[in-house]
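Shown here: the complex without one of its protein chains, the others still in place.
A and B are the chain letters, set down in written order, and residue numbers restart from 1 in every chain.
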Amino acid sequence: MTHLGYLLVGWGVTLGVGAAYSFRLVRRGRVVASRVPVSRRRWMTAEDK
Amino acid sequence: MTETPTVAQGETRTVGTASRTTWWLGLVVLVGTVALVLLAFFVAPEDDEQRDAVRMIFIHVPAAFLTYVAFVTTAIGSIMWLWKRSVWWDITAYAAAEIGVIFCALTLFTGSIWGRPTWNTYWDWGDVRLVTTLILFLLMVGYLSVRSMGDDEATSTRAAVVGLIAMINLPIVNRSVEWWFDRTLHQKSSLTDGNLEDMTLFTMVFGLVVFGLFFGWAMIHRFRVGWLERELRVGDLDDALAARRAEAIDHQESST
Partner (left out) sequence: MWSSEPEVAMWRDARLVALKDLQIEWRSRTTFSQVVPFAGLVLVLFGFALDANRPVLERATSGLFWVTVLFVSNLAVQRSTSIETTDGARRALLLAGIEPASVYVGKAVAVAVQLLLVEMLLVGGVIVLYGAEIQDWPLLIATCVVATAGIAGAGTLLGALVAGVRARETVLPVLLLPVLAPVLIGATRAFDDALGSVAVDGWAWLGLLAGFGAINVVLGALAYGVLLEET
């Protein structure tokens, strides 16, 4: 495939950034959710109906 | 002050901003991404002139489109905060800006990577859309800078004004760059051209859908994070206010 190097870098960085941000976001969600008092919770994994 | 419990009785699963919706949505996005990679690399044909470099289009165009979706969302959210003091829109504006700046960076990056083998240049000052997107990126970074400097209502107001300024000035920037260079290297809008091969068009639309779903997934999570962070900050205050209001209504009813 021509220009494979560019394609790999372009796609690789894009997917990598997407994955990294996603992990960071979910982890941030867990951290902040665990600090919220039980009585005020919404959208928590354990209680979703 | 008594400690409010942060762990429920018998709770063993991890608590977070995920929900059934985000699980399924996330799964669809993952599967869709794999499918997109396969389509982009093995099904879509190469271009006559650009050869395989055209495969960058399947990320570049969706990323650009969603950048503008994010930007418009932030703009609307800014107006709604300034006008109606809508907390929901304030949180949404911030979430969209954060996700949008990433899409914007990817747009510029993939555009650059695409440009190098295709037109032999990483950057072209004569490309109106490229320059405008760069300015947009800088404005969004400015918005996030202002946001990161506080978490009170004054910060929301400041950021909203930045959003407003960006929304109003970006068309002016675009127009001035357009006049400045009336030639452009940039491809004419690929979608409206109608010149695309079937599989290329399909893959690009597919890419748009996958990116759009990812955007939605990220927005849901990011919104919830913002909402919860606000809960931590002012949740007690909101409770107290609600309690006072309820008292006032009780009092009114009992005295009439």
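Criterion: contacts are C-beta pairs under 8 Å (C-beta built on N, C-alpha and C of every residue); 3 or more make two chains touch, one makes a residue touch a chain.
Everything numeric here is computed off the predicted structure, so don't read it as measured data.
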| item | value |
| --- | --- |
| Visible chains that the absent chain touches, using the contact criterion stated earlier | B |
| Residue touching the undisplayed chain, where the options are B:G142, B:G216 or B:G235 | B:G142 |
| Among B:R20, B:K84 or B:R175, residue touching the chain not depicted | B:R175 |
| Touch residues of chain B, complete complex, unshown partner | 82, 135, 138-139, 141-142, 145-146, 149-150, 153-154, 157-158, 161-162, 164-166, 168-169, 172-173, 175-177, 179-180 |
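Here is the rule we use: only the chains that are shown with their structure count from here on.
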| item | value |
| --- | --- |
| Inter-centroid spacing, chain B versus chain A (mean Cα positions, whole Å) | 14 |
| In the complex with chain A, residue positions of chain B that touch it | 4-8, 11, 13-20, 33, 37, 40-41, 46, 51-53, 55-56, 59, 63, 102, 105-106, 109-110, 113-114, 116-117, 214, 217-218, 221-222, 224-225, 227-229, 231-232, 235 |
| Chain B contact footprint on chain A (complex, rising order) | 1-4, 6-7, 9-11, 13-15, 17-18, 21-22, 25-26, 28-30, 32-46, 48 |
